[in-house]
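Yeah, one chain of the complex is gone here, protein chain that is, but the others are all in their spots.
Which chain is which? They are A and B, in the order written, and residues in each are numbered from 1.
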Amino acid sequence: MPLTPDEVAHVAMLARLGLTEEERARLAVELGAIIDHVSALNRVDTSHVAETAQVGGLVNVWREDEERPPLGRRAALANAPDHDDEFFRVGAIQEQ
Amino acid sequence: MSAAPETLAECAAALRAGAVTAVELLERSRARIAALDPQVNAFLSRTDDLADRAAVEADRLLSAGTPGLPALCGVPVAVKDVLCVEGAETTAGSLILRGFRPPYTATAVQRLLDAGAVLVGKTNCDEFAMGSSNENSAYGPVRNPWDLGRVPGGSSGGSAAAVAARMVPLSLGTDTGGSIRQPAALCGVVGFKPTYGRVSRYGLIAFASSLDQVGPFALSVEDAATCFAAVAGHDPLDGTSSPTSVEDPLGGLREGVDGLRLGVPHEYFGEGLDPGVRAAVEGALEVLRSLGATLEEVSLPTTDAALSTYYVIAPAECSSNLARYDGIRFGMREDRGSLLETYLRTRDAGFGAEVKRRIMLGTYALSSGYYDAYYRKAQKVRTLIADEFSRVFERVDAIVSPTSPVPAFPLGAHSDPLSMYLLDVLTVPVNLAGLPGVSVPCGLVDGLPVGLQVVAPRFLDARALRIAHAYEQATGWRTLRPASVEAVAP
Partner (left out) sequence: MTETLRGAPAMVDHEAVIGLEVHAQLLTRSKMFCGCPAGYVGAAPNENTCPVCLGLPGTLPVINRRAVEHTVRTALALNCEIPHFTKFDRKNYFYPDLPKGYQISQYDLPLSRNGHLEFSLDGRRVRCGITRVHLEEDTGTLHHAGDVLQSATSSLVDYNRSGVPLMEIVGEPDLRSAEEAREYLVRLRQILMYIGVNDGNLEEGSFRCDANISVRPRGSDTLGVKVEIKNMNSFRAVQRAVEYEITRQITVLGAGETLHQETRGWVEARAATVSQRSKEHAHDYRYFPEPDLAPMVLSVEMVEEVRHTLPELPEARAARLVAEHGIGADDAGVLTATREEADSFERLVAAGVPARLAANWQVNAVNGLSNAHHVPLWESGLGIDGLAALLRLVDAGTVNQTTAKELLEELYLGGGDPGAIVRERGLGQVSDAAELAALVDAAIEANAKAVADFQGGKEGALQAVVGHVMKATKGRADAKLVNRLLRERLSG
């Protein structure tokens, strides 16, 4: 069953995807079909099962509190689309 | 068959015998790329300076008779463009990372470079490793060297095709739901996905954190094992990397399969299986039997739910992993004045359709009201799947099956996303359980390659490789080459 336009709009905003009208319409159908399919999971009995926390079974993986030389500002800014040699720059934030 | 060295092992021997130099191997690789890549489109970019310097250095070490040089020294390799290489453009097959030059190199790639490998370039892939056909790249699809009208498989299509086309003997790909094994099967090469945690993910542009693994494409199982040995092992920069020491996969490689019990899951031989694939794989099982293995039918009942489990967990994790692509610190930015509009426009213009689909799906599965029914439920079913494998492995030493239900299909054949997802049914359970799996060529169907998948228990990577090696050595599939390659390199 396709998603409603409101559902698509809501999810798209959560994901910060600015979708076109055409994309929204298409995704409503595609996502609806996929979600219907994966809802088959509900038929699986998991009443006595715990979620997989970490597929590797590892616990307590940590590092000692030691400093490593940082990258430095120039390298940090090297890939930035907009910067002023000190900071990364973004547009008007306003209300989110 | 070609007289010139093709496999990693042949190249290593020829280099040491002085029959060829690393610079010559590099030139030959570039000539092969020039001849074939305009059609195949396996490469997105080249790392020429890095390669030139590495080849010169390798020749210096080789001619000086330096003892103990790794087999990889002087050998041309390629890596999938989701693996970061310092200073080299790394795009993950996406527009949103066009021009991105990482200030660091992925650990797995660094280990190849430290062994003296000559990195020729970055290979094409489905955008952010999402896809099963390499038709989702923002830089054009990759075409299968066996039939240029067909897909090579995905998402590591470029890495598979580069090896199949003999452009390089070895490449690195990544596998989240089958993205090494499936293209290996469709391109007639060996593809190996190690146990989750065996190879560092540091520097691998993340798709699904609990499923991604780096692994080799090669022309022989031995070569794949050599590469695996070079890149595997604990990395302090990856908190999911296993501290268990790596059993040398080359040590027991030739032990054969005599006395081993192999499980054949009947759920993997269902209705959707192409008859030609079925015939080829059943033939392979016969060969294994003749080599002394016992085959036993087993059941993995939750296989049915594995695809759904994967298509909840992987998109969920990817929706979070791809949130960092916002045009602020790197990559593409579509500036629109306000921050919100910039986010929306950048991510709309930068991501392709499949990526958007998965981000939407994943965001939905994690969102308030749906988390328990989808993500949490999927993680429980995942436990069932892993437990099921464990129980089967109490009775058998490994599991064998087809890698892909179909051989290479024409470009555009699976425009419906769901029909594409269904192709992953034989490979995703292995990622969900974190098991090692290898695909090895086992025949042709109408001239198109078929792959046999061997899956072993966690950390028994060497066993999977050993079984695949025994099968490979008993058959001649390894030496078959695509017609397109024969034409340029008889």
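In this section, a residue touches a chain if its C-beta (ideal position, glycine included) is under 8 Å from a C-beta of that chain, and two chains touch if they have at least 3 such contacts.
Nothing here was measured: the structure is a model prediction, and the numbers come from that model.
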| item | value |
| --- | --- |
| Contacting the left-out chain in the complete assembly, out of B:Ala51, B:Cys84 or B:Ala117 | B:Cys84 |
| Contact with the hidden chain (one of B:Leu44, B:Ala92 or B:Cys442) | B:Ala92 |
| Among B:Thr195, B:Ser367 or B:Thr383, residue touching the chain not depicted | B:Ser367 |
| For subunit B, residues in touch with the removed chain | 82-84, 90, 92, 97, 100, 102-104, 106, 201-206, 208-210, 236-240, 316-317, 320, 322-326, 328-330, 339, 343, 363, 366-368, 371, 375 |
| Chain not shown, touching residues in subunit A | 14, 16, 51, 53-54, 56, 58-68, 70-73, 76-77, 84, 86-96 |
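Here, only the chains that are shown with their structure count from here on.
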| item | value |
| --- | --- |
| Cα-centroid distance, subunit A relative to subunit B, in whole angstrom | 24 |
| Touching residues (chain side subunit B, partner subunit A) in the complex | 99-101, 103, 196-197, 210, 236, 239-240, 242-243, 302, 304-305, 308-309, 311-312, 319, 323, 326-333, 335-345, 347-348, 351, 353, 356-357, 359-361, 363-364, 367, 373-374, 376-384, 386-387, 417-418, 421, 432-434 |
| In the complex with subunit B, residue positions of subunit A that touch it | 7-8, 10-12, 14-20, 23, 27, 30-31, 33-35, 37-44, 46, 49-52, 54-56, 58, 61, 63, 71, 75-76, 78-82, 88, 90-94, 96 |
